[in-house]
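For this depiction, one protein chain was excluded, whereas all remaining protein chains were kept in their positions.
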Amino acid sequence: MLERGWFNKMTELLKLVEDLTGLSGPSGSEEKIRSFIRKEAEAYGDELFVDALGNLIVVKRNPDGKKILLAAHMDEIGLMVTFIEENGFLRFSPVGGVNNEILSGTKVIFDNGTAGIIGREKLKEKETAGINRFYIDIGAKSKDEALERVKIGETATFYPSFHHMGPRVTAKSLDNRAGCALLLQVLKNLPASLPNEVYFVFTAQEEVGLRGARTVSYRLNPDYALAVDVTRTGDTPEPEFKMDLALGKGPAIKIKDSSVICHPTVVQRMIRAAERINVPFQLEVLERGGTDAGSIHLSREGVPSGALSIPCRYIHTPGEMVDLNDIEGGFSLLVELLKDKW
Amino acid sequence: MFLKELSERHGVSGDETKVRNFVREKLLEMGIKHFTDSMGNLFALKEGQRKNEDPGLMITAHMDEVGLMVSSVEKSGHLRFYKVGGIDERSLISKPVRIGKEGIPGVIGSKAIHLQKKGEREKALTVDELYIDIGAKNKEEAEKVVKPGDFVSFDTKAEIWGNVFKGKALDNRAGCAALLELLSRKHDCGFTAVFTVQEEIGMRGAKVAAYRVNPRIALVIETTAAADVAEVKEHDTATVLGKGPAFTLKDDSVITHPRLLERLIEVAEEEKRPYQFRRFLGNFTDAGAISQARGGTMTGVISTPCRYLHSSASLINLDDLRNLVEITGGFIRSVAGKGLV
Partner (left out) sequence: MNLHSFLQEISQKDGVSGYEDALGSFLAGAFSPLVDEVKKDNLGNCFFYKRGRGEDPPRVMLCAHMDEIGLMVTMMDEKGFLKFTSLGGFDPRTLPGQEVTLYGREPVYGLIGFKPAHLQKEKEKGKAVKMEDLFIDTGLPKEELREKVPVGTVAAIRRNFLSLQGECRAGKALDDRAGVAVLWQCATELARLRHRAEVFMVASVQEEVGTRGAVVSTFGIAPDLGIAIDVCHGSFPGAAEHEVSPLGKGPVITYGPNIHPRIAEKLHETAREYQLPVQKDFSPGPTGTDARAIQVSLEGVPAGLLSIPLRYMHTSVELLDLEDIRSAGRLLAYFIADLSRSFVEGLSCF
């Protein structure tokens, strides 16, 4: 991990991840992320456009090649304000899969920079906390004061908290800014000509049901697709699911999750590519969880799809964790895959 | 060894005929004198090379397997059943079975998961909620081929997977196979081999067999549970596949005579064969009935470790079985040479 020169290689990636995770982009309000990525990607595509759901599409044209769709979702989970109490506390509902167990005491931030802390009511004996037992405290003394700073319908996200220990990075929304960073790196480091037509799609609204991916794949009608996302690991004490997947053992090639059974030919292609360039990789079987490939593969008459996953601990908490080496490996693998004529 | 044929034959406690006939066939081929008693125990009188001494040795292996018995025929043609012996209820569902002398095929099905309420899904299914389905349209049609009292056993094909043997009733057809193998060889002294019946429902055949034979030394060849499976801690494993046959220290029916246990260990060490101790001290074997017959007998038990005992498919390590045969052969030689007392 501490090989000579890793620091230089990693620095660019690290900065990208820090910048992307520092921004707020809950499902349905991905503007900030989209603008940032757009600025970074503009110079590298033949075409660039945004669709009705907010997906950002960057095209590398090649009318003679097969169409490959690469998707990394820009959005993160959030908390949408639904009610403001007379005494200034905010009630909210989850946007995407929020785990109630990690909410108490968590710091959050709104679009205009207003920060708040999540508190919880006292629970009855043996009660598991429902979302309605929590509230956000932005320090307002009254409803009026609160309304000066936030409105109903606004969505808060976890407060940015980037930190890195060597190659291990912890931050909020590594799901899926890590994937966006990986995809951006690939876009910026492609060989001059590609044998396929490639669509780099930064999708919207994945966390609320793989929605952006669904419409963009209908529109683009690709021949193949690959989602670039994060996945769980089984390398922590008594993990949620026993999995043979760990941080630092390389990018993961997805076999299946709850939303998709990856097309065996795509999986084989990915394995062959990794073996060709000697990138250590892992095989992923995720018992519960889905990604954009889930909606893409059922588009129109079906799209053979796979996914490249970045191992990530503590998904959907304010302190997710990845290993930059895994992202590096994923980058090499993806570049190699695109050199193939599909 | 005839493990495949023995495993695939059906012989539930009380209905050991098919297994007994197979063994008897082999005894005839070997030219060994044999006879049966009123319960169906099969006695084989093996002669030794040195005719004079008779250490009064008896070696047994039970022929019966755990199974089911048809208790009634429903209006719908489904069969209800009893357990015969300690069959593991968890492995009953979704298995094919054979019923009665003709081996009528059937399946043990369960209510489809789609139709079960949450509470139902969380309980283990018991014998009372299971049925055997032979595909009969109604009671009348079913009763043309099956009836209450018919014995039922699993219909599992025996197979070899590398060094491991998969089959049903390895408890105790592995023991029978070992005993048959020993009977086919030459030994210094003679012994009485008994293929006992009804062990699984209370060591009943062994009781009368021991009374008749009145041995001085008895060795029971059995098959015992190996719990060396996922998530079981090492000290809980009872026995382990691949580490040799297991010597019983004590179980719920017998405490092995110390001198007999010593001798087994001595023989194994001399012949440099692997062995282990049965670290689970519960359950019953024929040794219980034998050791307490008449005035009592020194009795020991040597077993092949086996995973998924009493279920539709069990696994043993073939090397363990081979080592069991060799150690027992060595034990016979040792008893012939220097007795045991």
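By letter and in written order, the chains are A and B; residue numbering begins at 1 in each of them.
Just so it is clear, contacts are C-beta pairs under 8 Å (C-beta built on N, C-alpha and C of every residue); 3 or more make two chains touch, one makes a residue touch a chain.
Since we're looking at a predicted model, the values are computed, not measured.
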Residue of B:His78, B:Arg173, B:Arg204 or B:Lys243 in touch with the missing chain, whole complex considered: B:His78
Touching the absent chain when the full complex is considered, from B:Phe43, B:Phe247 or B:Phe280: B:Phe280
Selected residue (touches chain absent from view) among B:Thr36, B:Gln49, B:Asn163 or B:Asn214: B:Asn163
Among B:Lys51, B:His114, B:Lys186 or B:Lys272, the residue in touch with the chain that has been omitted: B:His114
On subunit A, residues whose C-beta touches the chain left out of the figure: 234, 241-244, 255-256, 261, 263-264, 282-285, 287, 297-304
Touching residues (missing chain, whole complex) on subunit B: 74, 76, 78, 86, 88, 90-91, 93-96, 105-116, 121-125, 129, 131, 133-137, 141-142, 145, 157, 159, 161-164, 166, 225, 227-232, 236, 238, 241, 280, 282-283, 307-313, 315, 317
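We adopt the following convention: only the chains that are shown with their structure count from here on.
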Inter-chain centre distance, subunit A versus subunit B - centres from mean C-alpha coordinates, in Å: 58
